[in-house]
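To start, I am sharing the structure in question, which I have written as structure tokens.
With one protein chain removed, the remaining protein chains of the complex are shown where they sit.
Chain lettering (A, B and C) follows the sequence in which the chains are written, and residue indices restart at 1 in each chain.
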Amino acid sequence: MAVMSYIDAVTMALREEMERDQSVFILGEDVGKKGGVFKATAGLYEQFGESRVLDTPLAESAIAGVAIGAAMVGKRPVAEMQFADFIMPAVNQIISEAAKIRYRSNNDWNCPLVIRAPYGGGIHGALYHSQSVEAIFANQPGLKIVMPSTPYDVKGLLKAAIRDDDPVLFFEHKKAYRLIKGDVPEEDYELPIGKADVKRKGEDITVITYGLCVHFALQAAEKLAKDGIEAEVVDLRTVYPLDKEAIIESASKTGKVLLVTEDNKEGSIISEVAAIIAEHCLFDLDAPIQRLAGPDVPAMPYAPTMEKYFMMNPEKVEKAMRELAEF
Amino acid sequence: MAVMSYIDAVTMALREEMERDQSVFILGEDVGKKGGVFKATAGLYEQFGESRVLDTPLAESAIAGVAIGAAMVGKRPVAEMQFADFIMPAVNQIISEAAKIRYRSNNDWNCPLVIRAPYGGGIHGALYHSQSVEAIFANQPGLKIVMPSTPYDVKGLLKAAIRDDDPVLFFEHKKAYRLIKGDVPEEDYELPIGKADVKRKGEDITVITYGLCVHFALQAAEKLAKDGIEAEVVDLRTVYPLDKEAIIESASKTGKVLLVTEDNKEGSIISEVAAIIAEHCLFDLDAPIQRLAGPDVPAMPYAPTMEKYFMMNPEKVEKAMRELAEF
Amino acid sequence: MENRHEKIGLTDETVRKMYETMLLARRLDERMWLLNRSGKIPFVVSGQGQEAAQVGAAFALDRNQDYILPYYRDAAVVLAFGMTVKDLMLAAFAKAEDPNSGGRQMPGHFGQKKNRIVTGSSPVTTQVPHAVGIALAAKMDKKEYVSFVTFGEGSSNQGDFHEGANFAGVHKLPVIFLCENNQYAISVPADKQLASVKVSDRAIGYGMPGYTIDGNDPIEVYRYVQEAADRARRGEGPTLIETMMYRLTPHTSDDDDRSYREMEEVEKAKLSDPLLTFRKYVKETGVLTDEQEQQMEHAIQQIINEATDYAEQAPYPRQEQTLDFVYAEKEQGGAV
Partner (left out) sequence: MENRHEKIGLTDETVRKMYETMLLARRLDERMWLLNRSGKIPFVVSGQGQEAAQVGAAFALDRNQDYILPYYRDAAVVLAFGMTVKDLMLAAFAKAEDPNSGGRQMPGHFGQKKNRIVTGSSPVTTQVPHAVGIALAAKMDKKEYVSFVTFGEGSSNQGDFHEGANFAGVHKLPVIFLCENNQYAISVPADKQLASVKVSDRAIGYGMPGYTIDGNDPIEVYRYVQEAADRARRGEGPTLIETMMYRLTPHTSDDDDRSYREMEEVEKAKLSDPLLTFRKYVKETGVLTDEQEQQMEHAIQQIINEATDYAEQAPYPRQEQTLDFVYAEKEQGGAV
């Protein structure tokens, strides 16, 4: 067990999977010699050589499409999109192709592909280096979308994603990369894709969230605990398809639910979470389902004033939690 | 006032806007000589000439991107995507560009663009000619998404979309094209984008839906009326951003809400509608918020058995409405 | 008539087989239209006029190891690669047994893993990067196979063509890009589609050789594709081949081509219908006797009849099968 950063857990999972399985390889922009613009693939080019850590031309649709082709014949490509914002040119390949290959071929073909991409704001990335893009893909059966919050989860879920026989989008919060540290076992382990994780038990209110916001909720929960309010914090971990059981269980238990995302509010992941609760445990609720999210503007601006206004933080979460607890 | 089909209302709106405003032009695949694969642009090439009804190369990102460029310098392009399924290569242009041009330039530039595309199933179109793609775009502030249900709404909303100073995605249900007929005034009128429309008043239950499903709900409502159940049918018309007031008003009034979409369920437009209701009128509800949608599979299959299983129809809606009414 | 196939090492036997495959594809296509016009199948997309290039190319490949990524008109390619008429009929009737998709996709969306026919979709040109990825896997694993991908001239204007071709060029991958230039993309003629004179003019931009050849001549196409396959196997990278032909039918059974092209143009093109010209070739070079031809037509008719009957009677997928195969079947400890 070693304490390591979120990004080091990414690198560790990649390295171990590449050591374990010859069919795993990495492709993307600047992932080779440079080791990625965030250094997520640092050292892998040196260890595994150019043929398994491929610097591609600057063309995301090809990155996804070439990876899909390789995956269909038995490879396990891990494609990196340099920023989640730049996944857009690859949407056709991801939605029309990767997501539908198994289904359209009646289970004859499949596509064991992982697409990793750093998402999220708070790093002066402005409109095009701060976006949360998960909602764009979160209505495409055939895809899975994983968004881990801790180094431990990163390692276990990235391994599971690489071993998964279907395409997985794996979004890593870029602000978490160096900010979030935690224990990561040296040994090999997988965490189940499709399962949420209760990161903190509590009886009074439920906060359901994912990614970096999990930490904000946990910090806020500690403060509330000092005032005798015990919050349950559910980390979705997989945001598509959602773990309905876990959502329903926690919502039913506490009857007060706050949903948090860094994304814009309308049409976000937490909208679906709210819908699930409203469908399944309406009569267990003691308060309206609260959603706390970024404002409905195109993306996070550059100026620190505006970035702060947009970005989620522990204070905003705490305030919403207190309001809900007092409801 | 003339009775005309849904698609004729599309053509009429296009023609009238092109007559009214020189800056309006059409571009897309096969929209010229052929008049479009569905004939939505029939006669316009003859009337307005090749320079205003442009057959483009087969490249959707260019269709969107070129239209965006023209829009930024004062044109009002109406781009056709031959099928909504084929909008995917243009996602980067739509989400990264069109949606963000006004915001990112601090209101210096804007992008008065309309993208029309036929969507929806029930026409033996199989996986790639049947999709509902609205959810992909329904979390992108800066965009508006209009999905009309009647010829009357088509004309008024398409005109509004063309006159709008921001980008509008205008999705037309391809099965409605010839199936749905209705009165359309000869004179010029606009309907407000962003406003839902109560297509039927009722006190017992509310059905909120859009597009072709509005007709299924209206048909079902007539049947229920025979049994003394009065359903209110709310046609969202604009699915992004949603008309919160109208949703809240009707949900609060009847206390029983059924949401219907032809799309897959998870992450769909009606998820957001459910979330809005759960947030704002929880205590007015007498029943869980019901969602009726397509199954969570990648897209509608070709075989008639499977297509029927996937596709929404009046019977499915009626059944769900009765269940809700009896709750 | 000069015997051109011997020179490039093709036996009479193989050439006869090539003609037979072209004929089979044509007769099958014709039957599909009949079935469509009589209301038995909802949709046809046709390869008439493109069989020469398809068969010439398919026969030049190694049909025991190469991967193919055909586009919707390539019935002749997949027939050459082992898909049967019955398979195609099952797809046309959208029946459960359809090996391409289990009745889920429209006809023309080929896929059959056992024959290395890679599953395809409707959005055009997405298969191009896939072919490149399959070629990349070959290079990585030092395998001998080649990946072969086709597309129309209209589709060569999609970004995916550019991105895929450049990727293949940079990494010198064993892939063959074959454009079937039938001069129309639905209603749009090639000169409104392509700014270049030839699609093959684009090859230099991807560091690969590019050729524009007569797509009505299967021998010519065979020669170029064979050479491209050899280059690919030698590690010398990709090739772009543009085959010139004419789309003899409307775009699909939903299209009426009279609204955008002169019927005289179509009639004129029919004079160089590759089925007629190649028939002349095999007859005059003595590859095919009249008797053999009759037998061939007869056998083909029988195959098609049987396949039609079989497919017509075969069951549709059960409606609940709509829910199958979204993800891998759940295994213990596995994912969703």
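Here is the rule we use: a contact is a pair of C-beta atoms (placed from the backbone, for glycine too) under 8 Å apart; a residue touches a chain by one contact, two chains touch by 3 or more.
Predicted model only: the values in this text are computed from it and were never measured.
Q: Could you tell me which displayed chains border the chain that was left out of the figure?
A: Every shown chain touched by the left-out chain: A, B, C.
Q: May I ask which residue of A:Ser61, A:Ser96, A:Asn110 or A:Thr238 touches the chain that does not appear here?
A: That would be A:Ser61, which touches the missing chain.
Q: Out of C:Val170, C:Val266 or C:Met296, which touches the unshown chain?
A: Selected residue, touching the omitted chain: C:Val170.
Q: Of B:Lys100, B:His215 or B:Arg291, which one is in contact with the hidden chain?
A: Residue touching the absent chain, from the options given: B:Lys100.
Q: Of the residues in chain B, which ones touch the absent chain?
A: 25, 51-52, 54, 56-57, 59, 61-62, 64-75, 77, 89, 92-93, 96-97, 100-110, 141-142, 144, 160, 164-166, 190, 192-194, 238, 241
Q: On chain A, what residues meet the omitted chain?
A: Output for chain A: 29-30, 32-35, 37, 55, 57-59, 61-62, 85-86, 88-89, 124-129, 295-298, 301-306, 308-310.
Q: For chain C, which positions touch the chain that isn't shown here?
A: Interface with the chain not displayed, on the chain C side: 157-163, 165-170, 191-197, 201-202, 204-208.
Here, only the chains that are shown with their structure count from here on.
Q: From the centre of chain A, which other chain's Cα mean sits the farthest off?
A: Computed centres place C farthest from chain A.
Q: Please work out the Cα centroid separation of chain B and chain C, and write it as a whole number of Å.
A: 36
Q: With chain centres taken as the means of their Cα atoms, state the distance from chain A to chain C in Å.
A: Roughly 40 Å, centre to centre.
Q: Could you work out how far the Cα centre of chain A sits from that of chain B, in whole Å?
A: The computed centroid separation for chain A versus chain B comes out at 30 Å.
Q: Two or more other chains touching the same residue: where does that happen in chain A?
A: Residues 61, 89, 92, 96, 100, 103-104, 141-142, 241.
Q: Quick check: what residues of chain C touch more than one other chain, meaning two or more?
A: Expected reply: 101, 103-105, 109, 121, 123, 159-160, 326.
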